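Removed: one protein chain of the complex. Kept in place: all other protein chains.
Read from first to last, the chains carry the letters A and B; within each, the first residue is number 1.
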Amino acid sequence: MRRNRDGADLNVPLLEVKHLTTEFVLMAGVVHAVNDVSFEVAQGEVLGIVGESGSGKSVTALSLMRLIQAPGRIAAGEVILHDGDSQQDILQLTPSELGKVRGNKIAMVFQDPMTSLNPVLTAGFQIVEPLKIHRGMSDQAAHKYAAELLEQVGIPEAKRRLRQYPHEFSGGMRQRVMIAVALACSPKLIIADEPTTALDVTIQAQILDILRDLNDNAGTSVIIITHDLGVVAEMANHVAVMYAGRIVEYGSVDEIFTSPKHPYTIALMSSIPVLGSMPDRLTTIEGAPPSLMGDRPPGCPFEPRCQARIPRCVDEDPALSLIAPGHLAACWVAQAGGR
Amino acid sequence: MVENAAAPIADLVVPREQRPAYKAWKRFSRNKLAMLALGFIILEIFVAVFADVITPYQWDKGDYADTWQLPNAKHWLGTDQLGRDLLTRLIYGARVSISIGILSQIIVAVIGVPLGALAGLIGGAFDFVLMRLVEILSSIPMLFFYILLLIALGGGYQNILLALSITGWMGIARLVRGQVLTLKATDYVRAARAMGATSSQILWKHLLPNSLTPIIVSLALGIPGAMFAEAGMSLLGLGIAPPTPSWGQMIGQYQTYIQTYWHLTVFPALVLALTMLAYIYFGDGIQEALDPTVRV
Partner (left out) sequence: MGRYIFLRLVGLAGVLVAVSMITFALMHNVPGGPFDFRIGDKVMPQDVKDVLNAHYGLDKPLAQQYLIFLGNALRLDFGTSFIYINRKVMDIYAERWPYTAQLGLLTLIFGGSAGLALGIAAAIKKNTWVDYMATVITMFSIVMPSFVLAILLQFVFVVKLGWLPSGGWDTPKQWILPVLCNSILPIAMLQRFVRSSMVDAMGSNYVRTARAKGVGEGAVMLIHVFKNALTPIITVGGPMIAGLLTGSFFVESMFRVPGVGSLSVSAIQQRDYTMIMATTLIWTGIIGVTYVLTDIAYAIADPRITFMESK
């Protein structure tokens, strides 16, 4: 049995998500944001979840930690966290048990560090908070450790910085502070929801480096959520492609980029401009994603925009199935071996 | 859902269900409180207008045999010191309150909207002078302004309207000016200019229609404010003078009798309260119907 440095069995995934379904009950109707989503995150790996705006990737991330507020609700599913030899379904935990998982076993880095950090509390306070809650550290010990954390994420003059407020940091620095907050209690899994979207490209690279280091050195698993295929290519071991609230393709990053099977993924890949080529027009995908409100029509959600559709696609919704070893796609054509 | 770019012109007519006015009405009608308020308002206006026909007694003639009566079968709300039926006087009092409320806002709009629009559109010295004027006048406590004005001019219906107009136009003017300034910078106005529209055309076709919502809301909510001002002034003896009935006047006049002839001051208070409440809920309903994004 292979074990990682914590002694956990490496063959058992860290996180198993099964049939996660999250919906928003609005006056105008019910929005099915996440539809029967299942995936796994292995110990020490980086999973990239890609999709366009509205594909359900952020809602999925929030659902994993039960951070969905009314009028949203998690309608079904299991989110199983494997901790050593025990496991717990996050969706079934009591509030106090949940409080022990959040910030401790699983931590989250949010998209916009300006609004995600409390403007009237110092950076130090916000990093020390989880340390006191989960590790019972004294004020002094916690502050000392917080300074070390800031240095670890590349913020110099840590002691001075601890006393500063979020608006005194630059955008990139704020995101580093957020990461410091996230890794304060050495979580097993960090969920990064579009961590670099609000930042400059140069800062982006630095932030991703920090995350990659964590993954390499501490063995922290990372789920990185993004619409940027470049980020995924750099960071991820496995990729899940989301569309209309479902996962339409899953595989290793190599497989997804070199031989995508789902027409949506294929279209995404071919729309990436190649450096050096000078096409007259950029390739786009015609049409728009379907509305997630109300009852969904039968059939594949991508069908109206799909170049490869066959009659079956209109009537039956394909489930995610194995196309090649470790490579799944939700597509009739792909399953039939086409493309 | 694939759109055909070459749709025939007939398809461009907006179906009834999508027109903003219709949608606003639908939103408004879903608001039960606002609909209730609207019903009350309509009823009250109806009663006030047809007071001559509806009221059983005269508001200015009293029966000296029936003075100071508490509510009874003959006079449902009682009588005053001259034997005048209170219910009748309250109904006629509605004329005062409602007309002042609505008229004052009309005047305020007629003065304030053009001034504000002009200030926003033209800018420059005109805008500067106007804004300074507004600033100075606004920092004067309104209540005292009414009082001073009414003492100097004497009371009476017209002077009250005058006082309300002088103090009321500034809010609307500022509002409209702000709207015009914001809209002036929008792309569709720039596009209109680029296509050769004149300032006047831009004002009437683009700026004003899009500013309508806050103007309407401000005016609707200004009605109860005006009612309150008139009532307060009449209460102090500066507004409508007896024998013409005004709710505020009656509240003030009979307050000292509350322990015995409570009806003379309590009923006017209730009617005033209900009326103001109705207009406020109505105004809120309009605001919510026209612009649901505004949070209370």
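In the analysis below, contacts are C-beta pairs under 8 Å (C-beta built on N, C-alpha and C of every residue); 3 or more make two chains touch, one makes a residue touch a chain.
Given the structure is predicted, the values throughout are model-derived calculations rather than measurements.
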Legend entry - Touching residue (missing chain; options A:E16, A:E78 or A:D112): A:D112
Inset, instruction - Give the residue, chosen from B:I147, B:L162, B:A192 or B:A241, that touches the chain omitted from the document. - result: B:I147
Inset, instruction - Could you tell which one of B:I41, B:I216, B:A241 or B:I258 touches the chain left off the display? - result: B:I258
Legend entry - Contact residue for the chain not shown (choose from A:V25, A:A76, A:L121 or A:I272): A:L121
Inset, instruction - With the full complex in mind, choose from A:P130, A:G245, A:P289 or A:P318 the residue touching the hidden chain. - result: A:P130
Legend entry - Residues from chain B at the interface with the omitted partner, ascending: 136, 139-141, 143-145, 147-149, 151-152, 154, 224, 228, 231-232, 235-238, 248, 251-252, 255, 258-259, 262, 265-266, 269-270, 272-273, 276-277, 280-281, 284, 295-296
Legend entry - Hidden partner chain, residues of chain A it touches: 65, 67, 69, 95, 99-104, 107-108, 110, 112, 115-121, 129-130, 133-134, 178, 181
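Operating definition for what follows: only the chains that are shown with their structure count from here on.
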Inset, instruction - Could you give the separation in Å between the centres of chain A and chain B, each centre being the mean of its C-alpha atoms? - result: 54
